[in-house]
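Pasting a structure here, questions to come.
As you look at this complex, bear in mind that one protein chain is not there, while each of the others sits in place.
Chain naming follows the written order as A and B, and within any one chain the residues start at number 1.
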Amino acid sequence: MDSTEISVVGNNEGVTPVLESWDWTVAGYLFIGGLVGGLMIFAGYFMLRKKREFDRGLRIADLAGLPLLALGLALLFADLSNKENAWRFFTTFRPSSPMSWGSWILAVATVLLGLRFIRHHRLLPWDLPQSVIRLLDRVTRWTDTIARPVAGASMVVGTSLALYTGFLLSTITARPIWDSGLLPPLFLISGIASAGAFLCLWLESEAHRKLAPLSVSLCLVELALLFTYLATVRSPGSFGPDLLTTGSFAGWFWALVVFGGLLIPVTLEISEIRHWVSQRVAQIAPYLKLAGAAGLRFVVLFAGLESIL
Amino acid sequence: MTRWAMTLDVDLCLGCEACIVACSAENEVPVGQFRTRMRTTTVGTFPNLRTEFRVESCFHCADAPCIDVCPTGATYQTADGIVLVDPAKCTGCKACVTACPYGMRYVHRDGWVDKCTFCEHRLAAGRQPACVQTCPTGARVFGDLDDEADPINDALVKARSVSVVNPDTGANPHLFYLNSQFTNGPSERLETT
Partner (left out) sequence: MADRTAVPPDVNSEAGVSRRSFLQLSGAMLVLATWIQGIGRRSVETAIRWGIPIPWYRQGPISHTFTVCDMCPWHCGIIVETVNGVVRKIDGNPNDPKSRGRLCAKGQGGVSFLYDPDRLKTPLIRTGDRGAGDFREASWPEALDYIAQKMGAIRDEYGPESIAFLGHTGGDSWFVDHLAQAWGSPNAGRPSTSLCTGPRDEAALLTTGLPIGGHEPVDWDHIEAFALIGSHIGEDTRNTVMQDFSKARARGAKVVVVDPRFSTAASKADLWLPIKPGTDTALLLAWIHVLIDEGRYEAEYVDTWTVGFEQLSDHVATLTPEWASGITDLHPDLIRESARMLADARPRAAIVPGRHVTWYGNDTQRMRAAYIFNALLGAWGQPGGLYLNKSPYIESYPHPPYAVVGSAGGCSTEPGESSDVLPLGPSGKARADGARDTFWRGPTAIQELIDPMITGDPYPIKGLIAFGINMLHSIPNPNRTKQAFEALDLFVAIDVLPQDHIAWADVVLPEATYLERHDDLLTTAHLTPYVALREPAVAPLFDTKPGWWIARELGLRLGLDQYFAWETADEWINTRLRSIGSSIEKLRDSGGVIVQQGQPYLADVPASPFMTPSGLIELWSESLEAAGHDPLPTFEPTEEPPAGYFRLLYGRHPAHTFAKTQNTPQLAALFSENTVWVGTAAAKTLGISSDDKVMLENQDGVRSGPIGVSVTERIRNDAVYMVHGFGHESPDMHVANGRGVSDAGLQTRYALDPISGGAGMRVNFVKLERTS
């Protein structure tokens, strides 16, 4: 049998033979981006429905949104290798570049989340000067006058944010695993589901139980999307989706994303609805889902870097 | 119009690596980083062997996927087909590094993304790219595809075969390999042993 020997002089570390252009900071950002997008959708929904039972959920979304986004932005900034030019994102808009879309979406999201965050300034663990407090209260009163547009914007921007994290990868056709139109909706649904799980961590069991059917449906949709994605993504041999299903990422993919992140929590939630298991046991479901959603980003990102046309 | 392109006759190339060093010196590429690399592929069993050397640098693709993903316009293509990076606009987001199907971009030690420029500064002075000028075997021809009298068109016509690395990317590379013994197969991928 013929053997093939290949050697390369002049590889650049981090590019060839192993592409490591993006690392855990980007994967972490993709997860947080989806989570914040989902939270913004929930917040907008809660605002529009104006139901009392959603007040706590809205407050949690308001309080968590901005700090989470800040964390995400910090991760994104950490990834830039030429940080002194970061401001360049905001001197241009390039429609062909999801990252350019993303930078503007993030800018708007920061404003929206900021407006929601400052209404809770009294919860801050430090004292603000009176002038600042007066200003924040005036801004809050003003935003209340445009509550419906803000709610609508929150849902639209949240959706855009979660979707774009998928487009960011799916437009890079050089990585076959990312080259799928299903990645944006998958990341969107996963983002909403993780936001739901995040809220569940803080909600009383009553509200929790009310959300459960929604949560189950989201997980089922996500499962459906995930398997359709796997079935349809381009598959040039051993560098394609089998990296996820049978290749070097299979263990993480099946254990963390599919079973840990979707099937087990769904089973738990259904069992809880049916009272097959105690609430205490079911309480681990949101943690599993959050871990699964993060795992999805990590697995897809790193497998994508390895997958080559 | 001008459409710059390069051919590399792999039958002539001896893998001597002169182009790599010429490129690094001309373009002040940091030691340990490269705009040009050389791949040696050997197929067969002793004593029926074929070995081929293929030097690779940015292919200056006509439909370069690195350009669209750039969020700041730092990566752009000149009217005559050269894909360039403006370090002053580059944030180092590495979308282009990730989007290049051929692994031709790298993050310069000083932060920005860097790659072959076809030595556009030398072209401006009427000189050949550093790799072409130094190549002891004459394996490389650089020129204007749109100029029928340009030697590059002669090289392309006379070649027994013309290939590009992995045409399936749709990027339309403009570094053409002439007279390769190997067709595009798994050995074309960015794997190494």
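Heads up, the rule we're going with is that a contact is a pair of C-beta atoms (placed from the backbone, for glycine too) under 8 Å apart; a residue touches a chain by one contact, two chains touch by 3 or more.
This structure is a prediction, so every number in the text was calculated from the model and none was measured.
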Sole contact to the chain not displayed, among B:I20, B:A95 or B:C116: B:I20
Chain not shown: contacting residue from A:G10, A:G158 or A:G261: A:G10
Residue numbers in chain A that touch the chain omitted from display: 3, 5, 9-10, 84
Touch residues of chain B, complete complex, unshown partner: 11-12, 14-18, 20-22, 24-28, 31-32, 34, 42, 44-47, 49-53, 87-88, 110-112, 121, 130, 133-139, 193
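Keep in mind that, in the parts below, only the chains that are shown with their structure count from here on.
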Chain centre separation in whole Å, for chain B relative to chain A (CA means): 37
Chain B-touching residues of chain A, taken from the complex the two chains share: 1-17, 19, 21-22, 79-86, 88-89, 91-92, 94, 96-100, 102-103, 168, 171-175, 236, 239, 305, 308-309
Residue ranges of chain B in contact with chain A within the complex: 17, 20, 32-34, 36-45, 65, 67-74, 87-95, 97-101, 103, 105-107, 111-113, 166, 168-170, 186-187, 189-193
